Structure formats: C-alpha cells, structure tokens
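Pasting a structure below so you can have a look.
Incomplete set of chains, arranged as in the complex.
Order of writing sets the labels: A, B, C and D. Residues in every chain begin at 1.
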Amino acid sequence: MPEMTWMEVRDAVNAGCGVILPIGATEQHGPHMPLCTDALLAGRMALDVAKETNMIVAPTVSYGFRSRPCTGGGQTFPGTTSLSGSTLTAIIMDVVKEFIRTGFRKIVLFNWHFENSNFIYDAAYNVFDDRKKDYPDLKLLIIESPFSELKPETMDYVFEGHFPGWGIEHASIFETSVMMYVAPELVDFSKAKDDQAEYYPFYDMLPIPTRISTESGILWKASLATKEKGEMVWKEISQNLIESVNMEFTRWEKEN
Amino acid sequence: MPEMTWMEVRDAVNAGCGVILPIGATEQHGPHMPLCTDALLAGRMALDVAKETNMIVAPTVSYGFRSRPCTGGGQTFPGTTSLSGSTLTAIIMDVVKEFIRTGFRKIVLFNWHFENSNFIYDAAYNVFDDRKKDYPDLKLLIIESPFSELKPETMDYVFEGHFPGWGIEHASIFETSVMMYVAPELVDFSKAKDDQAEYYPFYDMLPIPTRISTESGILWKASLATKEKGEMVWKEISQNLIESVNMEFTRWEKEN
Amino acid sequence: MPEMTWMEVRDAVNAGCGVILPIGATEQHGPHMPLCTDALLAGRMALDVAKETNMIVAPTVSYGFRSRPCTGGGQTFPGTTSLSGSTLTAIIMDVVKEFIRTGFRKIVLFNWHFENSNFIYDAAYNVFDDRKKDYPDLKLLIIESPFSELKPETMDYVFEGHFPGWGIEHASIFETSVMMYVAPELVDFSKAKDDQAEYYPFYDMLPIPTRISTESGILWKASLATKEKGEMVWKEISQNLIESVNMEFTRWEKEN
Amino acid sequence: MPEMTWMEVRDAVNAGCGVILPIGATEQHGPHMPLCTDALLAGRMALDVAKETNMIVAPTVSYGFRSRPCTGGGQTFPGTTSLSGSTLTAIIMDVVKEFIRTGFRKIVLFNWHFENSNFIYDAAYNVFDDRKKDYPDLKLLIIESPFSELKPETMDYVFEGHFPGWGIEHASIFETSVMMYVAPELVDFSKAKDDQAEYYPFYDMLPIPTRISTESGILWKASLATKEKGEMVWKEISQNLIESVNMEFTRWEKEN
C-alpha cells in the first residue's frame, strides 16, 4: 500500500480487498541482528500472506511497546526505542479508523513483537465497539502472536529437542534462523553467540536486575540457527496464516 | 491494609514492611462460579503470601481489562464488567504513586486475570521511571501470571495428563478446584459441566464469533475439578510466590 | 453481583433489575477506624438499598479522589491511597458502559466519599450523552452525598446541638457512630478521641499547613459517637434512599 | 495582567507580586442576566482582592464545568457552554505551570462557579506535587467557593430569613443583587421573576427531568434582589478574601 497511488487503493477496496497492518518494534536483537528485526519480519510476513489472501499491506508500525527482560532483554539496552502502551494503542486506533474511512471492511492486525499484546487488542476493541453499528460488515482479525502454532516435528527440528519458551527465544535460534532466510544481508552470524541469563523468572522486576537479562541481548542459543530452519518455520507460519485468514473471512462471509 | 488504621500503616512502613496490590477482574466464570472469582483469588493469595513476607495487602483492584474469547469467554457475556486498558493502567499508576508517598519501598503488583498483562507492566514502568531518581531504594515486583510454574507432577495430577493451556483453562479444572478449596461456599459444583468451543484459534476476531467461545463460559472440563487438586495447586503457588518474593527482596537488599 | 454467576446477572437484567455502583475511598479515618471506612459504608448501604428497590450491587470502587484537609484530613496521611480525578472519572465511565452492555437500564451511582463529587457526575454525563441515542430508556441516578438530608430532630440528637458541617464531620460523631452500628469489629472506640484543627478555612492551601488539619485525622468529636446514633442515622438514610430510588424510577417509567 | 506588557509583569514578579486566576463559566442566569455572569463576577472580585493584596489578575477562564440542575439549571439550557472536567483540569494545570515559569510563587485560584469544584483542586494538586521539589517556596491558595462564609446578620438581611442553600441560590437573590451592584448595565430587572422547581433533590438524574429544574433558569426568588444587598455582600466577601489572602501568605512567609 505505501507504494500504491490513492487510485490503486480505491480500486482495490472496490474490488473487495482487505488490508494488513504489520506491527513491529525497534528493539535490540543481539550483536548480530539489527534493531528493525521485528518490524522487518512483521512487514515481510504480511506481504507473503497478503499475496495469497486478496489483501494489501499498510506501512509497518515501526515502534512497539517496551521490551521486557525475559522476552526481549528489557529497556536497558541502548538503541531499543519503545512507546508507552497508550501511545501504541492510539496509533492503532487512528490507523484502523482510517482504514474504515477508506472503505476497508476486512482488516488484519499482524504483530511480531511479543510485548505489543493486549494493547493491540484494546485498540481493535475500542474502534470496533465504536464503529460496528455504522459498519455492520466490518471484521477484524487480530494476530498478536503468529509463531505459537508450529508442528511438533518442526519444533523438534528447530530447537533440537529443547524449546525454552517463546519469550526467551529472543534473538536466538528461531529469530536468527528466520532472519538468515528472509534478510541474510542484515545478519552477521559470526557474532551470533549463545547466551543465557542467570535465570528467567516468571515475574518482572524494576529496577531490572542484570542477572535476569544477558550482556549480549541474546537470550538463548543463537549459534544453533540455520537458514534451513528459517525457511522451514517461515513457510509453515505463512502457510498457517494464509489458511487462517482465508478460512475466517470466508466463514464470516458465509455467515452473513 | 483496608482494615488497618492509618497509624498502623505508618508503623508498618516504618518497620520496613512492603505492600501487595492484588489485581483481579469482574468476569464470567461459568454457571457455577461467581463474577468475583479473579478478584477474590488475587486477594486471598496476596494475603497468604503477605503473611510470610512481611507485607500488607492493599484493597483489590476489582475490575480488570476486557475478557478475551480464548482466555475468559470474551466481552459478550452479561455480567463481565471490564475496563479499557488505559483506565487499568491509570489506576495502577495512581495507586503505586500513593504507596510511594506513604513510604513503601517494596511493592508487589499481583495479578490473577490473564488479560491484565502488559497494562500492569506499563503502569509500573511509567511510575518507576518517573520516581526512581527521587527514591533510589524503590523496588517493584510485577507478577502478571502466577500459576505458570507448577511442577510437572502437579500438572499431571491436576489435568490428568491433558493440559489445554492456561488461557483455555478458564473456569475449568484449575480455577474450579482452587475455588472449591478457597471459597467453597461460592461454587455450585452441580453446575460445573464440561464445555468446549468449536476450536481455539491462536488469533482473535471482532465481532467475536460464537464458534470460538462456549455457551456456558466454561472453556474446558470443569467436572474434573476437586478440592484436593485446589489445595495442592494453591499451596504450591503460594509457596513459589513466598520464596520468590523473599528471595528477590533479600537479594536486592544485599546488592544495595 | 460479585457473588453472582453471569447467568444470574443475565436473569436479573431480563427481569428488569437495576444496578448500584458503590463508590468509596481508601482514606485515613482516625486512630480508631480503618482505611476502608468509606468503601465499606458505600457497599453496605448499597446492599440495604438494593434489597428494597429491585437492584443488585456491583463491586465497590475502593479507591477515591484525593482527601482534602477540611473534609478528610488531606493527602499528608500515610495510608490514604487516592486517585487523580481523571482516573476516577475513567473507571466510572468504563464500568457504566459495561453495565449498559450487560443490559442494565436503571443505574445508580452511590458515593460515600465527599471528595469524589463532580468526577462522578462528569463520568455519568459523558457516558449518558454518548449512549442516550442508542438506549432511549437508559436512566442514571447519581448520589454524590447521601447524608445531607437528615431530619432536624435527628441532627439535634446526633450532634447534640452543634453540627460542625459535613466536611469536618470526618471520622467523628457521625461516621464513628455509623461504623459502630455497621461494623463494630473494625472500630477501636478506646482510641476515638476528640480533635480539632486550629481552624477550618473555606479555602484550600498547598502545601497543606498542619494548622488546618489534625494530628489524629479526627476532625471533630469522635467521643460523642454511639451505636444508637449510628443505627438511627443509618436507618434514616437508607429509608430516604430507598424512597428516592423507588420514586424516581417509578416516575420515569410512568413518564415514558 | 492581560493589559500589562511582559516587562511590567516581569517587574511585578521581581517585586514579589502574586497572581490570581479567576475561573468562571458561560452559563444561563435566567432571563434577566447574561451568560457571562460567573466569569464577570470572578474577574471583578479578583480585581478588588488583588488591589489590596499585592497581586495581579490573569485573564479569566471563561468556560467552566457542566451546569447541574440544582445549582445552575443544568445542561439543557441553550447558551450554557461548558467544558468536561478533564478539559477544565488541563487548562488550570497548564496555566499554573506557566505562572510558575514566569516566576510567580504566590498563586490564587479563584472560582465563582460551584460546579468547578474539585477539578480546580485536582489541577492544583497535580502541578504542586510535580513542581514542589524544584520550587520550595511555591504556594497555592484555592478558593472554590468564596461566598459561603457570610455573617449571620448578612444572611438574614439578604435572604430575608429564608436561605434555600447556595446551590439553589442561582440567578436569584444573591447573584442578582451582586450583579445589580457590580454590572447593573447587564441586568434587566424587569425580567427577574421568582421561580422554583417542583423539588430540589439531594441527588442528580440523567436524563435531567424538567421537574427538578425551572423554565426560566432562575431557581429561587430573583425579585427580592436589590443593589443594596449586592453591595453589602460584595463588600463582605471581598473583605473576607482580602484578609484571608493576606493572612495566609504572611503566615507562610513567617513559617519559612
């Protein structure tokens, strides 16, 4: 959509096209991956999904909610540039309202940054609640966590039998593999070392103790990443998403 | 704390006492449990933890963020009475600021409603960031999800080998068991049936389709709940929390 | 309502039942009464009124607006835990919107903390203005100050001929009496002394000078409180409220 | 202050001068008085007080919080033009911050519109709390209700033995008298009739029933107003205020 003219958008809307809003972050991803990792992956995946689902992709929301120690290293890293929750909610509310004004009725909010959860839903709920009466055919699909439904055999292959949890899997096997597949020019694998905090508690603390984060910003074993793993999960996730998006919008249409 | 006089609070603060803020919700919990389930459990657990950690317990935040279909049935149930995210954040920010004014330096935010996640952290981060310079000894412990660290054998015993995920475990085996142990007078077990949505997607949809929620508001097998299971998990969780709270505040003190 | 299931609430709504939201505070009430005094009294009175007016009672809003020196001792007491005005307004707006979603059309906002005034009305007005078109039968009754209409003979009996004004009557004759009647287990009458500021100005000052508040937090003669006075005013107030609520909702129904 | 140059303001500040912010409303005042009544009286009284207290007067806040039925006729009258509470709070916060930046350390918030209460205190408290550390000599005097302390003999003379309460005394004896003294050119006494609602409840209702307001907007006996009464109360109020302002700021200075 950013590279389309307004007339092309108008024609797409008239042809029943929907829109995907990718939502990322500007957050440390270790010494081997760039700050834009989440924003880039959200945008790329949105493009892959859009092609198969009659959707266009809006400009990525490049800044996200604050990084947390056990899922992103935390707000102590230089470079990590985050929004407060209310700002993130406000952006998504405004943008979704504009999608509706433009004429879109099928809207997908697609997130790649764990910490954005709930703020996106809050925004979607607020707008939907306000507009549903005027737009009875309005439908929103909110995907806050797309990579939580991989096949057991994929999980085994990727994590080599030892999955530490999605939060801790930050800048580690999964994300590094995916970046090696999607944007290898932005990965310096020579710096992809393994790292681990003293422990990963089920709670948070402020001030953030150094013992629950790592020095490198990698929270697990980046060295186990490969391009092949990246390709495998990328394809499985995109396939899952394409099927879900197509199924839901089709079902909704049948129901109405 | 609600039943203390201001002088008793003052003396507790002077004696180095900390404070726990329980955060719950007013949300449907099936035909067999009351709307206050989350608020009540948050408050009771906070009391159990406080006794062993030199803490007092502030009045519970009784309203929480919006219920979501796959973790609470969703905002379509009558009786569920929720706040927007920004309101929840504002309450916690104001209350934490007042704790600091009163003199507390050890503050625990203790949550029992899954959907409150991130709003609590946002509030805690905002206040901490604003006040840390003036109160260098201020420490916050944020527990958004206390029941995610049970021993494998407990999990096996409670869920009888089939754990559906914490979200779906709403008003089902775990919560019903705990309520049968903590507040049996509020549980009508004769209405505790098993239920299940057509499917539980990894995403959300607005409008909420009936096929991803249930008619009863129970999302799983409430019939498998027992008081014994409740007692076991309650004790394990409270023990976990007591140890964590004590360990963290002791560690922090040693470090400073 | 907190102890009801969602199905019971649904049935109550379908039967034409209304809802009362009690609004209190967490505020110093002298050395003899607990911080929850306002919250507790708001909730109890709401229950007494609800029974006679076909209403159910929602969970109490336990935190209120900032305490002021000449009506509550002011924000200098430890333990007093207050919200800013905008947060209080936001809570009430969100909760009232949810009442409407649940199906309630008769809503009573019932306050027991003087300083909450106007914020409650602001919230009620905002929601009503926004929703009135969609819910033409929606009615709100806003009771910000329930105890201002006692019979002259009651006033004489309670205050023994010397009424200092409702603001100053904080944690003193009236409130202590009422608590001795409603929740005697939370009153330590042996600490209920008389106190008085140097003077009670008709204005406020910041910083709060010690001379316009008291050391104890009692602003007047707590020693004159008795359980009998408490019973008398409690019954008169609840009677007044029951009549008013019934009369207004009946009148409205006739008019529509 | 509006008619001063910035250099004159700077010199006044350097000479230890304080500032008064008059806060009024744009609200119906019956068929005989203009919408600006509250704003005009706030500004005029501020000028009278300023002259005797080494203060200057800032531009009046001309819009106030929503009119309520039993104190101003309510938000159903055309011409009444009100702000929400959060907007009123925001204005006062911003303006007080600017007073502080300009160098003022003695600030008086002077209100003439009953419904503005608490929002003004909220604003003052917020700013004071935020700035007190950087400006230890900052002092705020908040006068939300200046006319509540008249001598008994004045009350008797003005209300002729029957005082209905300050709220109901809207656009009636007191205010009409004062306007006849202060701005007779804006009063059309020939239209100053007596009026009365069916009753004045101690609570509020939405939608506003016509029976608790009046057709004219006068809530009581405007016909009993005289210029002499106006002069008497005006002088007594201004004298009270001058003494209070002088006394408080002098005391504060002695204490510091």
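Some observations on this one:
Note that in this section contacts are C-beta pairs under 8 Å (C-beta built on N, C-alpha and C of every residue); 3 or more make two chains touch, one makes a residue touch a chain.
The shown structure was predicted, so the numbers you read here are calculated from the model rather than taken from an experiment.
Each protein chain is a copy of one sequence, and the assembly as a whole in this entry counts 6 such copies (shown in place: 4).
We take it that only the chains that are shown with their structure count from here on.
The chains that touch subunit A as well as subunit D do not exist here; no chain meets both. Taking each chain's centre as the mean of its C-alpha atoms, subunit C lies 27 Å from subunit D. Along subunit C, residues 75, 84, 86 each make contact with two or more other chains. In terms of inter-chain touching, the protein chains here are arranged end to end in an open line.
Interfaces, counted as pairs of touching chains, are A-B, B-C, C-D.
Listed in rising order, the residues of subunit A touching subunit B in the complex are 65-66, 68, 75, 84-86, 89, 115, 117-119, 121-122, 124-126, 128, 132, 139-146, 148-149, 201-207, 209, 244, 248, 251-252, 255. Contact residues of subunit C toward subunit B in the complex are 1-10, 13, 26, 28-36, 39-40, 58-63, 75, 77-84, 86-87, 90-91, 93-95, 98-99, 101-103, 186, 188, 191, 217.
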